[in-house]
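A single protein chain has been omitted from the complex, and every remaining protein chain is retained in its original position.
Letters A, B and C mark the chains in the order given here, with residues in each chain numbered from 1 onward.
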């Protein structure tokens, strides 16, 4: 089997024995839990579309290891066009699900490791790359979902890992044996964790020499002994447990994030991809971050949904021809397509690494992500402007279904002919979902902090820009002598 | 009794016999309903602070009718300083409650009617003003909460009231008798409706002659026969029904909005303040809108809370000295204080009306409100930036209290010494509440659409600005002849 | 004489014997120099309007020293209403001149000194205040223009005054005698310097004890021996020397700024207002800065001109009904009136100082000025949008007047009937003047850096905001214990 169907994927999850907690209780049946299931549905879409001929080019690729057709989410980018297709796949899935579909983080981890394990082996004579490739082949053949786990809790942010009062605030190696290593710690904000077959752990920042135990990367089955998942809660999460789907807005899809705790978990050596090589921790973080900042291509697709919803709401209100409405829709598109330019440009300007993997252009990937921390908020504000206040004062579906007050709602919330009150309620609930509800978690706050908070991108931009070239250009044009000023290059 | 205590206010509500529906069920005990009660707490704060010496100057005034000390929310503004104090009272209460405290809409309705009933009587020889003043005195003596009800459902927005397929899409007089009138229709988005003693109805837009039945204004006891309230639901509303308060963010206060349906309700003549005078419908809307746009002073106070929360979160993370954090806090303050300037300036530039009532400067009130449709969104975005991603991935209070996973949360979400994990969770939940949860409904979407959507303000700005003065200034400075151009004044 | 006419003012300038340089040459006749004269015209407007009945209330006041009617520019603010009128006077003059009228800086210096000389005397037993009041009375009786000179060149910004390689980089006392002091140094960016009768010098920043010689404030006649003025050049300055006025845009008014050098200039003691009291240098800077940040009320008036010009250009093009043009005009007004709110609010919230002088609210004055560093740029961008590209590709007036190509210009740049080509050219040149030309210096760059650069305001905002009140409000609402966190107040 090289590519699972959505149904096979769901089955495969049922076989896992995950330790998952939510609202203080352990969840027996993760797959059918009403709050988690929509997030599983979103991941399943990555399988479903891969089997549709019209999306085959974007959703699948040919493995450079096996030559077989594989899901692009398990692929190592072999050319610039692969990078461009990755951005387009992200937009497509964002539009199809209206939320985070969770699978890119694993793809980005695989690609980053394909580069850094190779570089380490070249520099240090280690044998991480062959190990990694064997692991990769297993992932490709099994068409697995991998969680890419990077963010540690970090504790007191003014202290390095080894100086923390509690040494576990960054995930670390607590023991090494002939068979493998034992790790302890936690990874926070793990998107799609309980929908994953595998967890790939990476360090969260550049480690100094004294933090050698923290420079560790490895992969584990999601249900390895000692791993506990604690679900994060989201705005409006419990609406998924209510009767009726209407108030959810997005009636089928959602995302989730979890705290993943590693309580002295054993990792065999053949799944260890970095162990103490602090000097390569920084580049692993940077490569993963660059790929993952590109991945925010998905928000363009979610933006498509929100723009479509706002346009629909305007049409339902009979306001779509008002010039200010048209202008706001244009502005939403302007912002959304500017984001699209970013994820296309950083891909089109990508380059090959020594390992043969293609990587996005780091500067532009950071510029793209920085815009993602801003524009969805403005798109969201404009959507709320167009939607009107009813979006937040609408009675519940239960009221609408009630025999007593349902008819009053039906009567008083009708607008133009041909539009049902229910359709109007549905589109407003979708906008609420995307701008305040569960999907706002992904479209807004995750756009802000996922793949690094805004300041992380600004630091990278400052590092990546060639300021000397710019200064030389300016000095040359105004005739400043070469010897003037001490900060010259 | 001229000023009730908070406890007396709560008692007075228990005596009302309101017909309220939520989640498809009639609510027997409105006051103690867990979803509604926080909004009652917020209104109660307007009573509580009026009895505190340090707030007496802002929270109370001397009635121009009775000479007695009254709650400022029932006062008719007698000077510019009254208008300025109204803005300051709004900010104070916003800061104290972190949400909408619902009582300004009635104050604004009373003040608008004090002007327009007088003007009608002067122009038409009617006797609305004495009637209104008698009603006002009753409100002042009883220290009542009034809902000011303006927004009709509007149906098909391209049609005037009398051309709607369903004539009830705007509230209207269906019968006139010697004793009074009978009205039918609905008012949407009624803030604080079920915490009110009285409902004051006004038309929602300028009525043309053919829409005479729709040019109607009156007051009713909130529990008048034939009135039904259907609660609107809010993002995260059901968290208020959960065990534990932590996940609510704001553990005590909230807002609410309701659809209020009038099913052939009788209004005696002494409570009717406009009935068919279409030519005065526009000015009533404009005066109410100007006052109510000023009232968005409250969002400055909510902004104070959000800025304080962001600063606290930064301190808890140990990040408050980072230059980018400091700069973002400054920016939040810059935006918030710019809003403050708006509500102060439109008050300080207010002027007296023929009735003796002072009214805010209309242009600046609209300019202020227009900024309110923008800046809270940016303040909110910056707060999410500072808060970090944990705000949307934090486990539930139930997990935190659980014996199994609680200790893991306690361990991994600790930051700097001296800060408890619980305190960190609380402040993040408050920011969630204000930017995605129930309070975001008030701080964001209501800031957008309350007191008129952004385009309504832009239309008023275009009307109120003296463009001829500006054009003359420009022409004069560049030496254009008086005869040039045909659009001169 | 208590108030000069514009003609008397011009005459009074002719009597001065200033040492002024421009383009490498000494200027014999400053008043009639074509580049300087428009700036004199702008100052003269402050005299002209004071004699017009319709502006008497704004332009004049009653001296608290003499009880006589004086020009408001020489007045010490005696109540909040004085502060509000100052803001309105600034807007009025900005609209009348379309540029910087230069006289507010002296008014602000006088008011700041009225406060700080009093405070010094109270604290230290000095006698600066009586001296200052005698000087003030002379200024009021003579209706003089004062330059308020604060900004030193500063040299290496990382070093304090006394550590500079060249000790003259900040103006300082080089000698003290029984008769007075001798000062050396320079003041940069001196607005309206060569149109002034007097120069009032103040320190540019808070001085430490070791910088005692730099904590000096005094007044001098503008033509005191040893003072040299070097005119700064402005974008498009030499257009004022061309034949024809059209290409100037603003055909009558302009601004100027100069470097003023003090080469061992003697100041008699009765004109010395601070000499070594380093502990009062900071408050003098802060008070002057607060007043002067309020003074950017004038940019609202310049904004009026630019909005009027843009509207006129749109009408001349026949584009004024296009919805996007209308919306841009509204946006320009929205931004301009938001600035107006700032200068009104900081005045309306002003308070009395121990000296009896009223001072603006410092926080809001800084918030206002911060907005001035932003909004005029956006207003200017929108004006260029509306004006169209012709604004920067228009042939010269000489071409238009030429017999050969003049008719071609006349033919091809006509638009709608009733609008002459010349009128169209004039309005476009005015917009060029305000957004790229001499007036852009005042409307844009001076809005950025005058009265302190943006970062100076941000630092003051951070200092002035009551963050503890905000933090307490947030903690209280989410239920954080008093003992949590170490940065509590």
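To be clear about the criterion, contacts are C-beta pairs under 8 Å (C-beta built on N, C-alpha and C of every residue); 3 or more make two chains touch, one makes a residue touch a chain.
All of these numbers come straight from a predicted model, not from anything done at the bench.
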Residue touching the undisplayed chain, where the options are C:56, C:80, C:162 or C:233: C:233
Hidden-chain contact residue, picked from the options A:23, A:229 or A:340: A:340
Selected residue (touches chain absent from view) among C:28, C:54, C:166 or C:482: C:166
Contacts of subunit C with the absent chain, listed as residue ranges: 21-26, 151, 153-158, 165-166, 168-169, 186, 188-189, 228, 230-236, 238-239, 247, 257-259, 261, 317-319, 322, 324, 373-374, 377-378, 381, 384-385, 388-396, 398-399, 401-402, 404-406, 408-409, 411-417, 432, 436-437, 440-441, 444-446, 448-450, 453-455, 458
Interface with the unshown chain - residue positions in subunit B: 323-324, 327
For subunit A, the residues touching the chain missing from this view: 84, 95-98, 245-246, 249-253, 304-309, 311-312, 315-316, 320, 326-327, 329-330, 333-334, 337-338, 340-342, 344-346, 348-349, 363-364, 367-368, 370-371, 416-420, 423, 426-427, 429-430, 433, 458, 461-462, 465, 467, 469-475, 477-481, 484-487
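As a working rule, only the chains that are shown with their structure count from here on.
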Equivalent interface positions on subunit A and subunit B, same or different at half: same
Separation of subunit A from subunit B, taking each centre as the mean of its C-alpha atoms, in whole Å: 38
Residue numbers of subunit C (touch at least two other chains): 327
